[in-house]
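For this depiction, one protein chain was excluded, whereas all remaining protein chains were kept in their positions.
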Amino acid sequence: MAAAFPEIEKIRYEGPKSKNPLAFRWYNPDEVIEGKTMAEHLRFSVVYWHTFRGTGSDPFGPGTMLRPWDDGSESVENAIRRVKVAFEFIEKLGAPFYAFHDRDVAPEGATLRESHKNFDAVAKVLKDEQDRTGIKLLWGTANLFSNPRFMHGAATSSHADVFAYGAAQVKKCLEVTKALGGENYVFWGGREGYQNLLNTDLKRELDHLAKFFHMAVDYAKKIGFTGQFLIEPKPKEPTKHQYDSDAAACLNFLRSYDLLPYFKLNLETNHATLAGHTMMHELEYAGMQGALGSIDANTGDLLLGWDTDQFPTNLYLTTECMLAILKWGGMGAGGVNFDAKVRRESFEPIDLFYAHIGGMDAFARGLKIAAEMRADGEFTKFVKDRYSTWDSGIGAEIESGKATFETLEAYMLEKGEISPHKSGRQEMLENLFNRYF
Amino acid sequence: MAAAFPEIEKIRYEGPKSKNPLAFRWYNPDEVIEGKTMAEHLRFSVVYWHTFRGTGSDPFGPGTMLRPWDDGSESVENAIRRVKVAFEFIEKLGAPFYAFHDRDVAPEGATLRESHKNFDAVAKVLKDEQDRTGIKLLWGTANLFSNPRFMHGAATSSHADVFAYGAAQVKKCLEVTKALGGENYVFWGGREGYQNLLNTDLKRELDHLAKFFHMAVDYAKKIGFTGQFLIEPKPKEPTKHQYDSDAAACLNFLRSYDLLPYFKLNLETNHATLAGHTMMHELEYAGMQGALGSIDANTGDLLLGWDTDQFPTNLYLTTECMLAILKWGGMGAGGVNFDAKVRRESFEPIDLFYAHIGGMDAFARGLKIAAEMRADGEFTKFVKDRYSTWDSGIGAEIESGKATFETLEAYMLEKGEISPHKSGRQEMLENLFNRYF
Amino acid sequence: MAAAFPEIEKIRYEGPKSKNPLAFRWYNPDEVIEGKTMAEHLRFSVVYWHTFRGTGSDPFGPGTMLRPWDDGSESVENAIRRVKVAFEFIEKLGAPFYAFHDRDVAPEGATLRESHKNFDAVAKVLKDEQDRTGIKLLWGTANLFSNPRFMHGAATSSHADVFAYGAAQVKKCLEVTKALGGENYVFWGGREGYQNLLNTDLKRELDHLAKFFHMAVDYAKKIGFTGQFLIEPKPKEPTKHQYDSDAAACLNFLRSYDLLPYFKLNLETNHATLAGHTMMHELEYAGMQGALGSIDANTGDLLLGWDTDQFPTNLYLTTECMLAILKWGGMGAGGVNFDAKVRRESFEPIDLFYAHIGGMDAFARGLKIAAEMRADGEFTKFVKDRYSTWDSGIGAEIESGKATFETLEAYMLEKGEISPHKSGRQEMLENLFNRYF
Partner (left out) sequence: MAAAFPEIEKIRYEGPKSKNPLAFRWYNPDEVIEGKTMAEHLRFSVVYWHTFRGTGSDPFGPGTMLRPWDDGSESVENAIRRVKVAFEFIEKLGAPFYAFHDRDVAPEGATLRESHKNFDAVAKVLKDEQDRTGIKLLWGTANLFSNPRFMHGAATSSHADVFAYGAAQVKKCLEVTKALGGENYVFWGGREGYQNLLNTDLKRELDHLAKFFHMAVDYAKKIGFTGQFLIEPKPKEPTKHQYDSDAAACLNFLRSYDLLPYFKLNLETNHATLAGHTMMHELEYAGMQGALGSIDANTGDLLLGWDTDQFPTNLYLTTECMLAILKWGGMGAGGVNFDAKVRRESFEPIDLFYAHIGGMDAFARGLKIAAEMRADGEFTKFVKDRYSTWDSGIGAEIESGKATFETLEAYMLEKGEISPHKSGRQEMLENLFNRYF
């Protein structure tokens, strides 16, 4: 098979002065930061769905993408050809990981059995390509949202058959993910929610969702799949409301149904902002709850109200992400997964390279800046000082559990008023942040 | 003391045909619906802060309200005069409850001790007026957000003294709430959050917040306060992010810190929508989590981005609220508390009557419509039918815990595809909803 | 050809007590309101695109709709079969109008010439069906947004060929609209805008857009098309920014380029709210600018950020629409066009009937309530009184042009302060509004 990108050579690191749009200016995989290489910190992953299956369609028009290697058919042959193009792309790009949905890589068949068979056939080629290139699977997941059978939800469908169908699909996908050495398994519940409450039994649906996750945990144990389970929060779109709306909603659900030990979160920037949170908030929140698993690296447009899934290039964003990730000790088995798509108007194959190079460079630069900030320690010191009243005296008594409402009232009646406050210095800190750019 | 509203007599129920703007058209307190009177269902409560302390100021201009009984001073005398006006108002309106913050009813003193003293002096008059009129206290709460000492938070302040001050204030407010027979105690953490993450230790702040709540629970036990503790979610404003951002965030926090048994939620419409949820969603979610405590009845403007706290008159909204409340068995010790303010341009005292009458009528009508829908049973039956596949066969096997991924895969491989779906019928249900108006 | 909806008879008016979901409860076409029949006021129109071409696809999944009469092919035969179903539907529903895009009714061909030919072939059948049933064309429009050739815009494309293509398409569509007696011609510029400013020459694009509209005006004159030209504002989606973002932006554009005499606006509820306005605002604004042409009747979900195009059932909304429309003297050649689609989960043919019946009833009821409010005159009187200082004295001097800054300063220096204000009475007015429901 001829190369799909014959004119592109392996993308190389050329340093900040390079003007080559097909080179890295910041991502230098072997450069060591805080004792680990950039590659180890960032664990970049290319997504199969947007990058190899995205057509450029939107609600007002069909696809636009030029993909000469793809004949548009839903055949296994076409799927296998696509796998080879994908690995050529990922290898030339130099990303160590990829991620897929079952239905991205292999066509759905006329029956479940046929779908399983198709999936097996393509998985074999994925395995071969992984072995050939050393590229690894960051995570697998099952698409339980596209097919009309999932219109009312999958695990939360009003129709029990759909739960069963979803269970069968996840079972298979867990097996394949295990076979391919996948390091995580992700659930994104795009249709797990409701369009309106008038026809919905919310509690019954959530009870079902918990049952589904417990079955997944049980089955993973049974087959010895030791990858990390991840839930990916998103508040809405396609549904009016998705049950996994943000980090807090996911964690409350997991706690309610005794699932917390088995799951972490896969946080996405555009989903955070659709839920009204900054990505840094979601990272900090998940981090402090011990649930920071992985990230879907992209960006949205805060003036638009849907998931634009754009490639992340904003250096403030990537620096904030890396600050939070470094602070909470990294993402373990997770990675920086580009759940992002080229614009409908960026329809040429080379745009895929530009997009990924820009995203990787933006994260590499964010990592370097974050590490520099941490080495300087000015932010850390500021925060430490800001909370210093908690390190001794009344603060320490509260933290240690000695204080009660009565001892605190006595303390304050005696004192009459608090000792003076210090400024929060937001503007100074924002200026300091800019000093690193 | 002369009457503040001499021209207003007790507001009476005159029925739907009345054109008297100072009469109820729907709220008929003794009318029995589903075995309880309207008064028992709705437990209307007037809030002290907006109704007796609201000035009509906004970020672009000072107050506008004409309140001839209020000399504007921060004296105990003025505060006591205000209490009498408040009870005249509530009595004429016919609301059975009221709610307050400590600093609404009594002026803050130069020291904490003086503030306590002022609060005691006014509480005595509140007690007298309660006894005289039979009006009861729905809940008390401490204002831990207005005074500049709370600029960095209260329980989550970077400054330990502020935690102590807040503790002393809540201790006192619990005592007063108990003395006044308050049926609940509410926490709204207006400043418990952050303005930016660069200067914030999020985990340490949340650990402190949990300590604070545990101390409150312990102290309530100690003094025998048996009212219900409630947290009121709100996502933002005045902070960039409030920790108690929505029902799910509150419940995850409560679960994380072993506080769930002691708390329920006080849900507010305008806070729900600022968090991106419908009020009905928050009610259903809290209901199914066993945490539906009370509601702050108001409405926002979804095209504006701040808490407009308007009086609720939308009958779709009030019907949805009452549907959820009836479904989950009512609000127990909670009530329908009008956390709402007249517009800055509605500056005459009589506007307070129009506003509350409109809100009470809207909820009374919502209650009647909801009860009628429930009696007809069309919505209930639709939902029951929609989930009927879960009542036997594979659905029942899943619900009973007999199914596993393996049995479900076997079932679906055999079946090949799900049995056909039924329409969700959203449009038909929306039309049916309109039939009740 | 067999009936597509054999089980459905002509939808009849049965009055408010009817519980028949396939009858009108409020829409009684011959009932006279303010001197015109309901049918004349409302001029209901069914849209071809959502109702006969909508598949139920969304960005996360393909279509779901059951349309047994449609073989899914892009053939003229299929298109003609669809026309017959459409007229059966519209006739049974009792809507007097319909509206289409060129590409909805007839398939695009391999060349422009072939597309023209297809369009002619189908237009002939449309004409026959119009003649047979008496159903009329409210408006035609050309789809200049779906085909990938329009990815960078149509009249505002960076590529001049696309302008030419769009011109050819609009020319043809004007001819067909004229031939079918269409009463208006609409422009919705879904791709006329930009995705980002870095690659966009905004001024050059707007200059081109104005040229395009001038050519359309010239050509209409030439062929004697006397229907009303309408622009339909929308702020975003599919683009980041659409040039025709709201009523004010459209009118400023029209004024800037000397196009105002030839155009009015077709306002859509969901587009108004995406632009941050209420529909009533857009109607009032267009009305007072003499530019209220027609409405696309639907509703959005203000907690979601995209164009959900739901059927309108909210009676507050429909009453506000009809108040504004009656106030500004109706819509002339325009109508109430249901640019709305059944939900993806409402996939059965009968859902199309439920949806339209609900929308028509909601507007009929809104019309009746609005007329009742106008007959009572309480709102009108309130507003008249509120502005009474403008009817004489200093107000009249200002309005008549006699006053200057100097005379006004003299007046106010003399007076020292304004005479007292009156309350805006928003709450009382909202209660009064509810009295009509």
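Structure notes:
Which chain is which? They are A, B and C, in the order written, and residues in each are numbered from 1.
In this section, a residue touches a chain if its C-beta (ideal position, glycine included) is under 8 Å from a C-beta of that chain, and two chains touch if they have at least 3 such contacts.
Since we're looking at a predicted model, the values are computed, not measured.
The residue from C:N20, C:T133 or C:N196 that touches the chain not shown here is C:N196. Within the set C:F5, C:F60 or C:F379, the residue that contacts the chain not displayed is C:F379. The residue from B:A3, B:I223 or B:L304 that touches the chain not shown here is B:L304. Within the full complex, the residue among B:S18, B:N147, B:S388 or B:T407 touching the omitted chain is B:N147. Seen from subunit B, the chain kept out of the figure touches residues 56-64, 145-148, 150-152, 190-191, 195, 236-238, 240, 274, 301, 303-307, 343-345, 347.
The omitted chain makes contact with subunit A at the following residues, 19, 21, 25, 273, 276-278, 302-303, 311, 313-316, 342-343, 345-348, 350-351, 354-355, 357-358, 361-362, 421, 423-428, 430-435, 437. Residues touching the missing chain, restricted to subunit C, are 111-113, 116, 148-149, 151-152, 158-165, 167-168, 170-172, 195-204, 206-208, 211, 215-216, 218-219, 235-236, 241, 245-246, 248-249, 251-253, 255-256, 275-278, 280-281, 284-285, 288-289, 320, 379, 382-383, 386-387, 389-390, 393-395, 398-399, 401, 403-406, 408-409, 411-413, 415-419, 421-422, 424-426, 429-430, 433 (touch as defined at the top).
Quick note on the criterion: only the chains that are shown with their structure count from here on.
We define each chain's centre as the mean of its Cα atoms; on that basis subunit A and subunit C are separated by 40 Å. Centroids of subunit A and subunit B (each the mean of its C-alpha atoms) stand 36 Å apart. Among all residues of subunit A, those that touch two or more other chains are 148, 151-152, 195, 236.
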